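Complex shown without one protein chain; remaining protein chains in place.
The block that comes next holds chain A.
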Amino acid sequence: MSELLEQFLIEGRELAQQATEDLLALERDPADAARLDSAFRAVHTLKGSVALFDLQPMQRALHAAEDLLDAVRAGRLGVGRGVIDALLDCIGASEAWIEALARTGTLPADAPGRGRGLEEALRAPLQEDSGAQPASAEPPSDASWAIALAAAEAPAVAAAHAAGQEVTALRYVPAADCFFLGDDPMALLRAVPEMIALRLGARQPWPDGAAMDPFACNLVIELLSTAGEAELRQAFRFVADQIATAAIAPSAPASAPASASEEASAPGGAPGLGGRSLRVDAARIDALMDLVGEMIVAKNGLAHLVAQVVAQLGEADPRLARALGESQAGIEALAEQMHRTVLGVRMTPLARSFNRLPRLVRDAAAELGKTVVLDIRGEAVEADKAIVDGLFDPLLHLLRNAVDHGIEPPEARAGAGKPAAGRITLEARREGEGILVEVADDGRGIDPARIRQAAKARGLMPEAAIDALGDEEAVQLVFRPGFSTASAVTSLSGRGVGMDAVRAAVEALGGRVSLASRPGAGSTIRLLLPQGAAVTTVLLVRLGGEVFGLPSDAVAETARIPAGRILPLRQGEAFVLRDRTVPLVRLSALLDLPGTPRGEMVRMAVVGSGAARVGVEVDGFAGRADVLLRPLPGLLSGMPGLLGTALMGDGQVLMVLDMPGLIG
């Protein structure tokens, strides 16, 4: 992939995100001129950078979006729902195209058709308004530069006028970061038709050589051409916000130009290039993380070897043995420091995931005919990239759940004396060593009685045990696998994924989830997450020739029981642990793997607590290990019962099991 394309993919995603945020803000407050300008700039810059590649459908659609925004900016069009919808569709499609480009290097086959559809939808509001002509509404602007230019180039102007040609002056002040966006103002100049004069100046006085930043564009370009104004603007159409043109009247070069128009030039307006920071594709950081992981594996291998050598060499050559040991310790310290440093680089604001949510909540609410206000706070809180990225799916699911099941339809809200618009709050804050993310809604809340009833109907636990639960504990049952209270399957959250998937995803990140609810007043779901990458302690268990990891948190204790004390129990087996009968299941059966014959002693991990305790029989234990758990990609993918994978010291991939998910 070319560096230019790579840069475009990074910038393109950011610009699309910026445009989406601005448009959503604009929908809330149509009078917000700063947001309107920002949306226009984002779309305009995105369109400009698309022009560097052969992406016709995307460019045309974005061009239409830019025209539409321009009309809004000029006051020719109001910000209605139709306008925002068309723009959001265009940005959404652009985002999808950017991802397709990242994957395959080309736009999908249906892009031309899709692009035309978007273009039509974006042009439609403009055509409705075509009656009102804006020509007279052009703001007057300062065109003294054109007068000065015409005076300085008087001979060229006079010669052109003598030949009966009209002369147009153009001033182009490239944005300071235009080189980063892939712009080359010189390449544009080469394409200027009928140029008769060119001047290059500096926006800021040139600094001394040593202080010069070769990557910040400081040029001011002024030129004269005998091509018409329209043709000239066409040549600069991708930087239309950075140019001004003026017609030079034939009578007297030094007099005021006949007409002048200037589109607000905003040098350096594009965001995100401050300071001495460096932009790096997240995939490179991930690659670095993988390398550090491998280095730690290699370091562990070295430690083992050194221990062996020292044992053999120790008496023959104690000095060499000591030197070897010290050198190995040094490498170990460096590897660990590097690991910490890379983890630090991976710290990312939660905004990375949070910012994508408002749009999706808006769509979900629209589909259900509800009005929902999403309030996001604490998006600047930072966490490891794996956690920030891993949070997106569970949060999206929680928010959709809140829209779908939490927030009542408008009539029901009116009946309950609540405002028509439902309110959902997504808030993050630091809490001790970790971060707390809360999703709260002011909807109908969860009725513990209904939860108990559903749990009994689904046989999640013995009925007596369910009745014994307090209200607060009962609502936590929604996190149990196989539990879903939605009576109607909707396209939003009825895809067979319930709150247990949210729980598994959050636990895979090293976090915990809990729910609090007040019937009639709303629900709050709290996710407590580690801030750094999740180092999870796992209990290693053997099964046949394989080793699996069980999160230590999930294992209450391990036990060895003589085979003779296992009792048959209906279809299964059980044993007595401290005077209580505990059911026994074989891990091989849970995983659908062939069982192995049982020896004299039965080894088991006891998971769960109280009445939910279960013994899980394994072939043996292989110690404990601290591992960096890699969540499964996507909430819906992967195998049920699998929490994630981890790379072990010997390079093997360890499967870490989701015990509540397996036992159900």
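Quick notes on this one:
Operating definition for what follows: a residue touches a chain if its C-beta (ideal position, glycine included) is under 8 Å from a C-beta of that chain, and two chains touch if they have at least 3 such contacts; residues count from 1.
Going forward, contacts and distances are computed from a predicted model.
Only one chain is not pictured, and the protein name UniProt records for it, out of "Xanthine dehydrogenase YagR molybdenum-binding subunit", "STAS domain-containing protein", "Ca-activated chloride channel family protein" or "Heme exporter protein B", is "STAS domain-containing protein". The omitted chain makes contact with just one of the residues A:A74, A:A202, A:A468 or A:A521: A:A202.
By the touch criterion stated above, the residues of chain A touching the omitted chain are 174, 179, 183-187, 189-190, 195, 198-202, 206-207, 209-210, 212, 214-215, 217-219.
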